[in-house]
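One protein chain is absent from this view; the other protein chains keep their places.
Letters A and B name the chains as they come in the text, with residue numbers starting at 1 for each one.
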Amino acid sequence: MENESKNIFQSVKMRSENLKAWFGTHEVLHGITLSVPEKYVTAIIGPSGCGKSTFIRCLNRMHEVVPATKVLGSVYLDAIDIYKNSINPVNLRKKVGMVFQKPNPFPTMSIRDNVLAGLRLQGIKPYDAHATVEKALTQAALWDEVKDILNRPGLSLSGGQQQRLCIARTLALEPEVILMDEPCSALDPIATAKIEDLIQELKSKYTVVIVTHNMQQAARVSDVTAFFYLGELIEFDRTEKIFTTPKNRKTEEYVTGRFG
Amino acid sequence: MRHRFLKENTIENAFKAICFLSILLPLVLIVVLIGDAVIDGWSRLSLDFLTGFPSRKPELAGFLPALVGSFYLMLLTSAIAIPLGLGAAIYLEEYAKPGFLTSLIEINISNLAGVPSIIYGLLGLELFVRMSHMGRSLLAGACTLALLLLPMVIMVSRESLRVVPNSLREAGFALGADQWQTIWKIILPMSIPGALTGIILSVARAIGETAPLITIGALTYVAFLPDSIHSAFTAMPIQIFNWISRPQTAFQTNAAAGIVVLLFLMLFFNALAIWLRARLQRKVYW
Partner (left out) sequence: MSEDKKTRLFEKDLDKITETLTQMGGMVEKAILTSILALKNRDTRLAKEVIRDDAEIDQKEIDIDQRCIQYIALQQPKAGDLRFVTSAMKINNDLERMGDYAESIARQALFLSKKPAWRPLVNIPLMADIATSMVRDCLNAFVRRDTQIAYDVIQRDEEVDKMQSKVYKNLLNDMLQDKNNIERASALILVSSKLERIADQSTNICEEVIYLVTGENVRHRENITLEDSSS
């Protein structure tokens, strides 16, 4: 068991160093230092308002899209500080993709066009559009269900399928990291289960960070878990340790459902 | 218990009756007005009327220059007002940071929508006809009307932009698109149907604007068709206004006929707006 721990943290894909974030004058993250291991699933749990969504949005610089926000500190993707002046956030987001809580396929587009949307938005014409679409949808475990209806509007799919379509759309850009902000909150248990299985498959090629308020999901799906509380990182360890023998009393209390 | 129930029912029914009346009354009034105009002008409506030029004899006076003038005017006005209005709306909705200046602009735009049209006429007279040396041309008329329409076009466009859920903007950004790409390829295509309806309705309303055109000097007796944007012109409301001021009752008939044409065109534009919206909205699912 000890050897596994050395393996997980061996290769770090993204790392935050003393990351602080504000909404206006309200400080929501008080200096987070966290290493996200490469090609594993990292879950971030914590009660509402603890800053977990804000943190994940700092990883692809989506936090600053909202007016009146501020970020201090560094976030490293591999060895590069993504908050350096020379880094264009738009380029960063091609490498660090994001899937949102409510599935948001583009309503005016077909399934096929949705998958290619990421590329087309930037004016990129894929060499072989059909192959790109098939590959992305296959990786998102959706190909079999939609291969005959690619021209139907994206919104004609069920909620779970729409979410997988959004995942396919992100995968079409071939990112290195996939961020997921409560991706199953709006879905029924069966659709949730499919996405959880998909996440397990994705981690063989991508680094996944998932924010969830569902502790059971974090326990099922992740390899390492970070517990946030009131803008601080309280504990970060292998998932099985967090859920059987957490070190911090606050973690114990949260995980056993005594608050939050 | 039963008494209270009955009483609530009575109030409910009374309220429904009042609401119904408030729709019925204006409808009846409109039908009466239109009916009156149709009855009066029906006799004069003919192909000659529609293709003829004005004349001192009422039975020979035609509506063509007014029709054509209004048509060109609408085209030009739309060409100016729509890009400007959309652009302003996009700036205010997507780019402007909330703050004192932005609020100032927003308040002023709302206020401008309520300014009487004759003020726009006076502004157009000074700014376009005289200072810009456009003279009493189609261009000056179009610019003036464009100014008149601009607040409404901006407001309608902003509404339609606002209706687009923020989650789609976020999706665009998360896919590595910059703001302009997101607006151009995602937001605009989704908001155009809604905006279009409001814009068409605004432009349709402008067909009937008389005061600003009179002020900037649209002619009332025009025996030619405008051949460029710099030429003098007349418009339907002007022509109608002119005919009504003539003493001969025959000219009143002409005026009524003109009104019928005007109303017909407005109805047409409204129908166009509704049809367009229905067609475009089929592509957009919410």
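In this text, contacts are C-beta pairs under 8 Å (C-beta built on N, C-alpha and C of every residue); 3 or more make two chains touch, one makes a residue touch a chain.
Remember, it's a predicted structure, so these values are computed and weren't measured experimentally.
Considering the whole complex, the hidden chain is in touch with A. Seen across the whole complex, the unshown chain contacts chain A at 215-216, 219, 242-246, 251-253, 255-259.
Basically, only the chains that are shown with their structure count from here on.
The residues of chain B lying in touch with chain A in their complex are 97-98, 165, 167-168, 170-178, 181-182, 185-186, 189-190, 283-286. Of all the residues in chain A, the ones that touch chain B in their complex are 60, 62, 65, 67-68, 90-94, 97-98, 100, 102, 104, 106-108, 117-118, 120-123, 153, 155-156, 166, 169-170, 173.
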